[in-house]
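Heads up, one of the protein chains got dropped from this complex, but the rest are sitting where they should.
Just so it is clear, A, B and C label the chains in written order, and each chain counts residues from 1 on its own.
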Amino acid sequence: MGSSFGKIFNVTTFGESHGTALGVVIDGCPAGLSLSQEDIQPYLDRRKPGQSKYVTKRAESDAVEILSGTFEGVTTGTPIAMAVYNTDQHSGDYTALKDVFRPGHADFGFYAKYGHRDHRGGGRSSGRETLARVCAGAVAAKLLKEFGIEVCAYTKSIGPVVIEKHELSEAANNPFYMPDKEAAVRAMEYLEYEMGKNDSVGGIVECRITGAFAGLGDPVFDKLDANLAKAIMSIGAVKGFEIGDGFAAAEAAGSFNNDAFVMKDGRVSKETNHAGGILGGISDGDTIIFRAAFKPTPSIAREQKTVTVKGEDTALSIHGRHDPVIVPRAVVVVECMAAIVVCDALLTNATSRLSYLKNIYG
Amino acid sequence: MGSSFGKIFNVTTFGESHGTALGVVIDGCPAGLSLSQEDIQPYLDRRKPGQSKYVTKRAESDAVEILSGTFEGVTTGTPIAMAVYNTDQHSGDYTALKDVFRPGHADFGFYAKYGHRDHRGGGRSSGRETLARVCAGAVAAKLLKEFGIEVCAYTKSIGPVVIEKHELSEAANNPFYMPDKEAAVRAMEYLEYEMGKNDSVGGIVECRITGAFAGLGDPVFDKLDANLAKAIMSIGAVKGFEIGDGFAAAEAAGSFNNDAFVMKDGRVSKETNHAGGILGGISDGDTIIFRAAFKPTPSIAREQKTVTVKGEDTALSIHGRHDPVIVPRAVVVVECMAAIVVCDALLTNATSRLSYLKNIYG
Amino acid sequence: MGSSFGKIFNVTTFGESHGTALGVVIDGCPAGLSLSQEDIQPYLDRRKPGQSKYVTKRAESDAVEILSGTFEGVTTGTPIAMAVYNTDQHSGDYTALKDVFRPGHADFGFYAKYGHRDHRGGGRSSGRETLARVCAGAVAAKLLKEFGIEVCAYTKSIGPVVIEKHELSEAANNPFYMPDKEAAVRAMEYLEYEMGKNDSVGGIVECRITGAFAGLGDPVFDKLDANLAKAIMSIGAVKGFEIGDGFAAAEAAGSFNNDAFVMKDGRVSKETNHAGGILGGISDGDTIIFRAAFKPTPSIAREQKTVTVKGEDTALSIHGRHDPVIVPRAVVVVECMAAIVVCDALLTNATSRLSYLKNIYG
Partner (left out) sequence: MGSSFGKIFNVTTFGESHGTALGVVIDGCPAGLSLSQEDIQPYLDRRKPGQSKYVTKRAESDAVEILSGTFEGVTTGTPIAMAVYNTDQHSGDYTALKDVFRPGHADFGFYAKYGHRDHRGGGRSSGRETLARVCAGAVAAKLLKEFGIEVCAYTKSIGPVVIEKHELSEAANNPFYMPDKEAAVRAMEYLEYEMGKNDSVGGIVECRITGAFAGLGDPVFDKLDANLAKAIMSIGAVKGFEIGDGFAAAEAAGSFNNDAFVMKDGRVSKETNHAGGILGGISDGDTIIFRAAFKPTPSIAREQKTVTVKGEDTALSIHGRHDPVIVPRAVVVVECMAAIVVCDALLTNATSRLSYLKNIYG
């Protein structure tokens, strides 16, 4: 259960890291959107492993196949199914893990929940699961672009190394997707140091959504930031989410935290953006800014204490092809989940006013 | 839209701050739970205003009426509807606000979304909306107690004043629900200072869920922490959510952040709890710990710049009965939303194994 | 569970026949619809008992109160809650039924499901539950009228007496809502005959939806007729549903059953309407016609065999205020459920095309 997300733009994912295929069905994508494999693959390539020495060496080709939902290069309004077949599965790598619960992983939870587990690389709880999210997010992002909405994520920090610049064009030039060349160098040094100790690191991804007009999101439970929080927290390894000033707002005074409204170029605008573009759960027309905290990769070669499925204390060193930091590859996943949320808000909002319906039905 | 929450334990709320009534319908509460008005009212009383000089002086009686779903003091399995009628509505207080968008409030977003707004105290976006959440949460908490699960929230910080002790019995003794007597004194001094400047403050609520056994939550989108994040972020004024070490985990090394599994009293246990009781979205049997960051109350008497609905720049001072800090009254709301999430996870989990069904159907 | 219906125009009902109140929350009704108690009450009055000697003598006032969701006579886009308080509850009438399962009723099913039952008039399974459906349907019907869509139901047959005319204006003139004066007289004779034997009768309600343009409904599971079928079959006492020629189509040849498309007044039209206005689950622009078969009222004064909750064979005669035929009062319920379905299809359809979204967002 729990593999579907979104009210109208409804995404259902499937697949295990070492099963036959992973994929996604998007039900509710409007008809008339130009779409082909070429729109999806670049997003998948951004999360592809093996691109630098700081990410896993697994040579996943991760080629997406569109199984349904388009005709002559355009979406038909029917479900868009996409699949990525698993090809480079070294299940053998995981035999040693068969009988132990890896610290920091979902192994024990799955075992407790289902009475068994798929020990091959985490099965459903593997990071490979995010492949399906990226496929869906690429479609969402394409649809948002039709309305001038762009979602852009990047690495804000690696361990204690925080960016000081926001040169977004720089992000693609370094292996950390940091929009600050110097910070990327410092991040590399920090990571090398921790890798030398057979250890791993975490970091923070920041995401900006531009072009989102005011009025997206629903009051009460389906607030735009509540849905973003769920979407982002549902990515494995995320331990925190904040929007706008986030936790810092808890220490601020109201007179500082409130963003004054001002007229600018004939439209309602804000002098500051402490809110991060969302007030009372509804977009205010400003840039939406949020952050996600990723924990360090739990799979480390360093020896750790743990227990076996039989309930015996033991020790464990995890070898194999693991990312010493997951953050750079997670940037596109954050971007894609955010795109799905905003896309869904855009669609549901179309039903919120009688006058909108009259625009459509005349 | 967006006024329902939960897959099985499904909560639908309704009502505006100055309408006839606010309330909730819970569909999916199991039959056989002893339940009466006395189980709900104490929760409502905890969020009642007028209890100290640090919260609004509105004399809301907020008496809940159970409209359906129980018979002879026990839940029947049919929808439990509860309503709280609005009695102390000073709509007149809001006339001055009719034509302006209050900074830090949802006014502008509602106007942009729906083409109009209910200016009387925020309407649906008012904090009064949380009444309905508390009614539902009280039922969820009662059900959880049947399984030894307890949800307990308290104030961790008010502005920059952070607790240093966790004496939970102390929380009810001070107006801030802080489990640290000295911190509460310092919080009071800080708040008085800001109130003297016609300003407001925020803070952090922390929540602990004990007794939650391993296996609750679902992989992928309905991770237990993802649902908690949505539930908590959907409370007005919350700008951040983190579980376990949260944002601090992003700076830690994997060897520190991983919690070693150890056998203790014959069951799988953890030496530390950096994860906050949830791994891969599924409870690990440890205490679940999360935090929510609340921004300072946006309604302040201090003059602020803003614009009118006609698009003219103006200035605004908000007088009337507003909390200078919302955090103490929000504690029970956090607790209730958390209870709803865990209760729903408990119910959905009952369908996750064939062997569970055989336990039931024999 | 199962008390919510509709994807966007989402209706959640609550209440038992002898509880405090019955009601409904509509979440997802667009903002901007003029709405007041006066729009709802006439629909409720149509299902009110006590209007002729052929329906129960219970003097239910059934006055609806709107608790939320409107401001200054217009919907705000937030949940519309409505309640009807129970006033004429003769719970005493049901004491004799406390320990037996009434044949033809849900008593045994509820007992088997929940391990107990509310014996007072059926509780949640009472026909009074349809009050809440009618409140919601009245809102749906009002919204549909904005688009020229009208839903009109009437009695097609009472027992073996079938109408031969369709003079819809006549329906309101006779106690059976039959659009055929002579048939109504024959129905009365038939009913009097069965009542003389302490027996009850059933009948068929037919419903026509005019003005529904082509394109409503979704392929596969949410076909417009599939959702209508669910909505109608969910009304207590309905045992069959058919659209267009329905069961008769199973005996026809394809060349007869197919409706030829022809151009008429510049738009695609059909020469016949065997399909009943829906093809492949999507409206074809023609009048939507369906029928619902209602079984005879199960509460009869005639003695019947049954068993007690303790598992003893016994006999039972049900006295009290029961309709000898439910069909006339069910007409408005059928109409309301159909309105809810079409309204929901109208709203979801607004998200089905990229070009529609561009109509809205420019």
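Quick note on the criterion: a contact is a pair of C-beta atoms (placed from the backbone, for glycine too) under 8 Å apart; a residue touches a chain by one contact, two chains touch by 3 or more.
As the structure is a prediction and not an experimental result, all values here were calculated from the model.
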Touching partners, among the displayed chains, of the absent chain: A, B, C
Sole contact to the chain not displayed, among B:M1, B:A31, B:I243 or B:C336: B:A31
Touch with the omitted chain, as defined above, among C:G32, C:G69, C:G159 or C:P175: C:G159
Where the unshown chain meets chain C, residue by residue: 1-5, 7, 13, 101, 103-110, 112-115, 122, 124-125, 129, 157, 159-160, 194, 197, 199-204, 213-223, 225-234, 236, 239-247, 249-263, 266-268, 271, 275-276, 278-285, 293-300, 302, 304-307, 311-313, 348-349, 351-353, 355
Chain B residues touching the omitted chain (full complex): 7-8, 28, 30-33, 75, 77-78, 143, 146-147, 213, 219, 346-348, 350-361
Where the missing chain touches chain A, by residue: 1-4, 8, 10, 12-16, 19-23, 25, 27-28, 31-32, 65-69, 71, 74, 76-81, 83, 113-118, 120, 123-124
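Simple rule for what comes next: only the chains that are shown with their structure count from here on.
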Inter-chain centre distance, chain A versus chain C - centres from mean C-alpha coordinates, in Å: 45
Rounded Å distance between chain A and chain B, as computed from the means of their C-alpha atoms: 25
Centroid spacing, where centroids are CA-atom means, of chain B and chain C in whole angstrom: 38
Touching two or more other chains - residue numbers and ranges from chain B: 1-4, 13, 113-115, 124
